[in-house]
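Now for subunit A:
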Amino acid sequence: MAPLLEVDNLKIDARKDDGSLTPIVKGVSFNVKPGEVLALIGESGSGKTTIALSALGYTKPGLEFTSGEVRLHGQDVISMPSEEKRLMRGQKVAYLAQSAAATFNPAMTIGEQVTESAIIHGQLLKEDAENRAKELYRALELPEPERLGKRYPHQVSGGQLQRLMAAMALCGNPDLLVLDEPTTALDVTTQIEVLKAFKSVIKQEGSAAIYVTHDLSVVAQIADEIVVLYAGEVQEHGSAEQVVSTPNHDYTRRLMNAVRPPPAAGHGDKIEKSNNEVPVLELKNIFAGYGKIRDGTANISVLENINIKISKGQTVGVIGESGCGKSTMARVMSGLLPASKGNVLLRGENLKPDLKNRSRSELQKIQFVFQMADTALNPRQRIDQILGRPLEFYLELRGGEKRKRIAELLEMVELPQDFAGRYPDELSGGQKQRINLARALAASPEILLCDEVISALDTIVGANIIELLKQLRKNTGVSFVFISHDLSTVASFADHIVVLYAGKVVDQGTVDEVLSPPYHPYTRLLISSVPELRVGWLEESVDEIEELSLKRDQGFIN
Partner candidate 1 sequence: MSIDEKIKEKITSFEELPDAPPRRKIRFSIGGKIGIFFVFFWIVMVFIGPYVSPYNEADILDESLFIVPGGEEYPDTDYQPPSKVAFLGTDYLGRDTLSRILYGARTTIGISFLATLLAYLLGVTLGIAAAVGSEWLDMFLSRFNDAFLSIPTIMMGLVVIAAVGSTIPILIGMTGLIYATSVFRVARSLGQDVMVSDFVEAAKVRGEGLWWIITREILPNVVMPLATDFGLRFVWIILFISSLSFLGLGVQPPMSDWGSMVKENLGGLPYGSISPLMPSLAIATLTIAINLIVDDISAHSGGKLSNRMI
Partner candidate 2 sequence: MKEVRDLQQKYVDGSINRRDFIKAVGALGIAVSAAGSLLKATDVMAKTPKKGGSVRMASNLHGPDDQMDPIVMTSNVDYTRAHTNYNGLVQMRDNMVVSPELAEEFSPNSNATEWTFKLRKGVKFHDGSSLTADDVLWSMNRHLGEKSPSVIKGFFSQVKEWKKMDSHTVKAVLNSPDSDLPAKLTEKQAKIVKEGTTDFKKGNGTGPYRMTSFEPGVKSMHVRNEDYWRETGNFDAIELTAITDPQARVNALIAGDMHMISDVDAKMIKLIESSNGVSVNSTKSGRYGGICILNNTAPGNNPDFVKGMQLIQDRERIVRSILKGKGEVGNDHPISTAYGADHCYELPQRQYDPEKAKYHLKKSGISSAELFVAEVATGIGDSCLLMQNNLRKIGFDLKIKKVPTDGYWGAVWMKEPLNVVSWNMRPTANSMLDIQFAPGAAWNDTFWNNERMGKLLKMNLAETNPAIRHEMFCEMQALVSMFSGMVIAYHTNVNDGVSDKIHGIPVNPLGSIGGCTWPEFAWMEA
């Protein structure tokens, strides 16, 4: 059967301000047959999004097609006159962006945006388009499909927006869908729902798709073909089955290894803790939230009655979906957000709720590692200044001593010495995250609060960071509070797990206790939502997941 889309030796360059060109895509070729889902997989900088967009004859500003063709129905979309391009876009090829939150126009109703493309291309009349949209809402299992169209983007949840974008793309039933990391931003549980929705809809509509992601285990669930990209070149190309089971390119293998095994008991290296000793950090029935505080309860209460002990050298993994209050907890510990009720104890000593009233040595002992390395590092400070400051501030290190220590720290986070002279912008995401860690370590703390430190990173990079963390724990004996929405990460690193849901601790204990039956139903949901790296997993586990999430929504926790 004739391919729907032929990408033929595509080359795309980035034009710098000085006019020089640097290749981004270096001669990529592949085909997409009708009804087929092809996955472009690779890490940031691999050019996967750029390639995907070329299917719409579009490049981000600053990029230029240099050679090669992208043929849709045998017609080159690159050389196409712009008016034809416009007609082709949305009608023949539709695009789903990574963050629906950003891609929906805040000032227009959902309905208008979903139906727009179909209407302006004269495919459907207004009311037909609206009915079609409603069908799609139902197919995508969106709530109140009748009224949804009248609402505004900010009025629906992230997961729903993501699905609405699918509706937007499918409304004018295009021949080809281009999905750019459509589930990366979502919680595991939501991710599954969305994945399932996408898959079934794509089946129904029988439209082909290009699925861009860095997450192999997601790909395994949805793709027929897989193209592995690195630095703008195809590393491996084969059927999903083949690539996943028998990867024959070593970059693919590295990707595979980076994927963490599904969470289960017995992972991660444990450190036996002696219960008699005083915990390093302890939360005693903590209540916290935002807004005005009236007799111990905040206007918008986030955390309710939290009790946690962290002993020396121990690693406590905190897991939960977005909005469950994990980050808030970290902020309470660090004092960024004073608890409205309850106490934080450091080595049994009561800590002042607000960090403004905490002593320098107290502050030094608890260090915070922010989620986003690139916003957590001041772009106007050199690395050595960033690392040097805590050394001066807490340890009064100066001159030679300081420089020596900085060198040690860089070594500790496995970065070359010459990074000391660079600015954050010159580092990659992973490297920034390492600096971010190094800065926390510089204070030689007793406890490290890591808030989603790897969730923003690519698989391999993330894996490396985890390795690094393990190293550090060994060498420094620091205690960790490791916050993540990804259970398998936590399982592979922590030795004690706290499961948060809606601001309450629903389950906690050692990894073995938590991850071996009998499961707490919510824990079970989390566990089973983590996609496994094998084709067909989704179909098998989807029913169980749905039943569990249904329970959750009915509220089994009280």
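How these were chosen: all candidates are chains of the complex that A comes from, given by their letters.
In this section, a contact is a pair of C-beta atoms (placed from the backbone, for glycine too) under 8 Å apart; a residue touches a chain by one contact, two chains touch by 3 or more; residues count from 1.
Predicted, not measured: the structure shown is a model, and the values here were computed from it.
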Of the listed candidates 1 or 2, the one touching subunit A in this complex: 1
Touching residues (chain side subunit A, partner candidate 1) in the complex: 16-18, 43-46, 230-231, 251, 254, 334-336, 355, 358, 360, 363, 367-368, 370, 372, 374-381, 389-390, 393, 411, 414-417, 423, 425-431, 439, 443, 458, 460-461
